[in-house]
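In this view, the complex is presented without one of its protein chains, the others remaining in place.
Think of it as A, B and C in the order they're written, each chain with its own count starting at 1.
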Amino acid sequence: MDFQYFLELFFGGLTRGSIYALIALGYTLVYGIIELINFAHGEVYMIGAFTALIVAGLLGFTGFPAAGILVVAALAAVIWCAAYGYTLEKVAYKPLRGAPRLSPLISAIGMSIFLQNYVLLSQTSDFVPFPRLLPEFDFLEYIGYIMGPSDFLILVTSTCTMVALTCFIRYTKMGKAMRATAQNRKMAMLLGIDADRIISLTFIVGSALAAIGGVLIASHMGQVNFNIGFLAGMKAFTAAVLGGIGSLPGAMLGGMVLGLCESFTTGYISGNYEDVLAFGILIVILIFRPDGILGKAKVQKV
Amino acid sequence: MQRILKSALVALWFMVLTFPLLAIKINPVSKTVSWHFDRVAMLAVGIFVLALGWDWCFSRKNRGLPVFSLPQNITARMSAIANNMALRRASLFFIVGALVAMPLTSSLYQTNIMISALLYVMLALGLNIVVGLAGQLVLGYAAFYAVGAYTYGILFQHFGLGFWACLPLGGVFAVLFGLGLGFPVLRLRGDYLAIVTLGFGEIVRLSLQNWSDLTGGPAGIANIPRPGLFGVDLSLEGSTTYIYYLVLAAVFLTVLVIGRLRNSRVGLALKALREDEIACEAMGINLMRIKLSAFALGSCWAGFAGVIFAAKTTFINPSSFTFMDSCMILSMVVLGGMGSISGVAIAAMILILAPEYLRAFSEYRMLIFGLIMVLMMIFRPQGLVSGEKLTYRISALLAKGKGGAA
Amino acid sequence: MKKGTALLASLALAALVAGNALAAEPIKIGVPGAHSGDLASYGLPSLNAAKIVAAEYNAKGGIMGRQIEIVAMDDQCKPELASNVATKLLSDKVVAVMGHICSGATKASLPIYNEAKIVSVSPSATTPGLTKSGENPYFFRTIANDDDQATLTANFALNSLKVKRVAYIHDNGEYGKGFVENNRLQLEKAGVKTVFSEAINPDAVDFSAVVRKLRREKPDAVFFGGYQPTASKLVQQMKRDRVKDIAVIGPDGLKDEAFIKMAGADAEGVYTSYPSDTSNLPAYTKAVEAHVKTFGTQPGSFFPNAFAATQALLNAIDKAQSTDSAKIAAALRKEVVETPVGSISFGAKGDAAGVGLSIYQIRNGKYVETDYKMTLK
Partner (left out) sequence: MKPVLEVKGLSKNFGGLRALNDVDLTIHQGEIVALIGPNGAGKTTFFNCITGIYVPTEGSVTLHKGEQAIVLNGKKPHEVTALGMARTFQNIRLFPDMTVLENVMVGRHCRTKAGIIGALLRDPITRAETQDSIDKSYALLESVNLHEVYHETARNLSYGAQRRLEIARAMATEPQVLLLDEPAAGMNPQETRELEGLVQQIREQNELSILLIEHDMGMVMSMSDRIYVMEYGSRIAAGTPAEIRSNPQVIKAYLGEGDYA
């Protein structure tokens, strides 16, 4: 019985963690290349959820099959988020390359507030129900207690996405160029890599991942609101820092660890301080081990 | 021509980009869709104009010209005015006079709004020490404000302490929190520091929300007394006016302190810290001490402002101290110009008073705050009023009679 | 000559009319509340109600020959704005106030109204302390306070559902936490065991941990404190995690058609408390008809309460034949008014007597009033 409860919490935490990981990848990719905390990344996730909601809503009126709607909506979310990510970088960050370190961060915070209010004003301040598109099947009665179909779908989708990303980074030409730029931008430029294009690409990939996270969570929770990006973004950032910002496996690991921590604390102790826990982890990691679990210490250049 | 084509393309891109969110509004509850093509069209026109302006701004920026600049003769006249001591004094006198006379000539409501605005001036100036002078980006400033407000609330509720006892205590507690935060984050790089302070701010707010026994939880603390004047119970109007003068005095004090500080050895060290941390340390400045001073000085004003805030609204709850409030104060500093006193004060006044008097503005206020932060960083990172250069009297030059105060 | 007399007479008449108009300055009623921002859907219906009632009085020639003027003020339900709004209303020389909408805003503004001795009647501020503390002699409300609501739900759980073990979940807001704490206090006194009490963040990515904890503990009922969006997420997660046979009891924030639409079948069986159904009262139907006629839509939340508040307030001014606050307050306490929420009068501390509260249950996608109800004294 108790072991079963442990498993329940474990898989609950894993589901939650995999969403954090998906968003955290976006933070880590961008940070790895231009050392910028893309504060508006959580908002991209929120916009992904909203875009999917709108597309799914429109299709819903036409009587499309649910699974089809989900795929089309997710695709639309990915495309639009990628476009938002690309534009975001061009408008708010690119003009600030070479500026003092804090300028792009302030610009990013400004962008985050802007996007939140853009959605608030153009859509609504209320929670909006997201159509139920996930297939509801009673698969395997016993496992059903540990994880439901939507948890399963989230886990599978996010795992596949992460595997795909890893392959992309490792084996494709563009992925290699990204890694080279992350390691040494000047050197990469000398080797004929167009750094601007790689940076754009990074934002596009990161935003697409956030969109997938947004669609998954929106269909899982069944509601969307202009404000969901802030908390999810902060949690994902915590995950990225926890794993070692700049490191892809670190972001995945960090997401899982954070998800599990939250799940177990709520399950065994109390949920009252769930968010305090995440922020606490963030602070403690940044102060005592800013390179996270998998990050490597960097020597300060003088 | 090419520029126009390019701008048209940009406008088209934004039309596609914003299409789903701007044009389609779905209500899944009532299963209705409303279309707003007019919004997208308006946006496209706006973006087209902006894109033209954007290029122009960049061409100016790349040539090292300021993006906004006034015509030469006006600038010259303005600087002549600025340098004219008599005129400066007269205008200062006028502003101070207007501020002092304000509650006597205007309604209770306006006085009240003005108190809010002045409180934000105080907060923005306080944050300006940390962010503007010392260059340490703090994203949880509202937490110190909360510490001040709750110091008064809690001490009054549990121990019956009055306003005047709590005012210094609020400052002291805020400083203790500032040092408590400052100490562990000494070694952190700028962007990590920003995130840690954000986390700290949220933790403070969440703790206020959860710790019901002490703080009243989300219900907050009500019926906090307004300050008394030598034991005389004041009427509403009387006490509002009284608080107004109190805040005004506090703002004057803040301006005086920051003005003197900026001119001093400590002020120079703070600025050096902002400009280059490593060089600063190599010049013999104790980084730990100077950073902690910055945190202490900055948080102290937030503490005072918090106590006055609690006394003014008589009711406090955690929702007044969110991340968005911190961002609002930060955008005042960014808009006003890091390190500038008059700029930050003007920016705080504008950003608080505009939504009160322009209803249309109030809906878009956070949107505009966000935009301000982005655009200022790109086009005018030094703010509206760029840090005024200080003047120094050099004995050698004075002796030679060559110039005097330059 | 005749022409001249006519001219003179008309001039005299004009002067008389003008003089009369000067003397008959309108009676200003402040209506502060959330008229923009995320809580506008709670504030605007009240403003509409005030406008309708004022128009009815004005059509009859006003009170004491003076017209009623509604002074609307937006406080966005934020305490710091509310205190500014309150002073603005004082500057505008309002006679009385119908508002504020939210408890926080009300708390922030009451000291100002107390100071100025201005009567305010809130249609929707439910924090018990506002009346129970006895510190606000000029404050009244036409809604049951959270204590009464909790008394109803706690007794219902105890007597009707016969609960032994109970869990509490809230959204860490004043409203939600207050509801849950009040219930807990009463139930624990009656010997009901508390399984756990947890806060959830409405913005959290999911609620699985709390729901799984709930599933393991298997209490007889769970009290949820908060608003309907969070509640609908919670019941959906419960359904998904196959939590069965646990009754969900919530406050009036859950009685909202949107809740059923959002949560669908998962909302089935949820209990909420809400003012008793008064839609068969003639005053209620009349008020709704007036709203449909004036604004073309069905009224929103707290419309009946605001309607009742405005009616009671104007009636008191009329009966007192005075704009003096003490006289208005006395009249409010004395007079019984027929309103959309029943025939009400106000107790010494300002709570409305005569307002009924019932337990509702969602059955087949509809709120059904159960027999469990109480009337406030």
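Simple rule for what comes next: a contact is a pair of C-beta atoms (placed from the backbone, for glycine too) under 8 Å apart; a residue touches a chain by one contact, two chains touch by 3 or more.
Model, not experiment: these values are computed from the prediction.
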Contact partner of the left-out chain, one of B:102, B:179, B:255 or B:287: B:287
Chain not shown: contacting residue from B:257, B:350 or B:367: B:257
Listed residues B:108, B:181 or B:269, member touching the removed chain: B:269
Residues of chain B (touch criterion as defined above) contacting the omitted chain: 257, 260-261, 263-269, 271-272, 275-276, 278-287, 293, 297, 387, 389-390, 392-397, 406
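Note that only the chains that are shown with their structure count from here on.
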Those chains which touch chain B and also touch chain A: C
Identity of the most central chain, Cα criterion: B
Chains most often in contact, by C-beta pairs: A-B
Label of the chain whose CA centroid is most distant from the centroid of chain B: C
Inter-centroid spacing, chain B versus chain A (mean Cα positions, whole Å): 31
Whole-Å gap separating chain B and chain C, where each centre is the average of the chain's CA atoms: 36
Averaged-CA centre spacing for the pair chain C and chain A, given as whole angstrom: 40
Where chain A touches two or more other chains at once, by residue number: 129, 230, 272, 275
Interface hub residues of chain B, defined as touching at least two other chains: 29, 210, 363
Sites on chain C touched by chain B in the complex: 36, 78-80, 83-84, 87-88, 90-92, 103-104, 107-108, 111-112, 115-116, 127, 129, 135, 172-174, 177-178, 199, 258, 261-262
Of all residues in chain B, those that touch chain C in their complex: 29, 107-113, 116, 209-210, 212, 217-220, 222-223, 235-236, 240, 309, 312-317, 319-320, 356, 362-363
In the complex with chain A, residue positions of chain B that touch it: 13-14, 16-18, 20-22, 24-29, 31, 33, 36, 39, 58, 135, 137, 139, 184-185, 187-192, 194-196, 198-200, 202-203, 206-207, 210, 278, 323-324, 327, 330-331, 334, 363-364, 366-367, 369-374, 377-378, 381
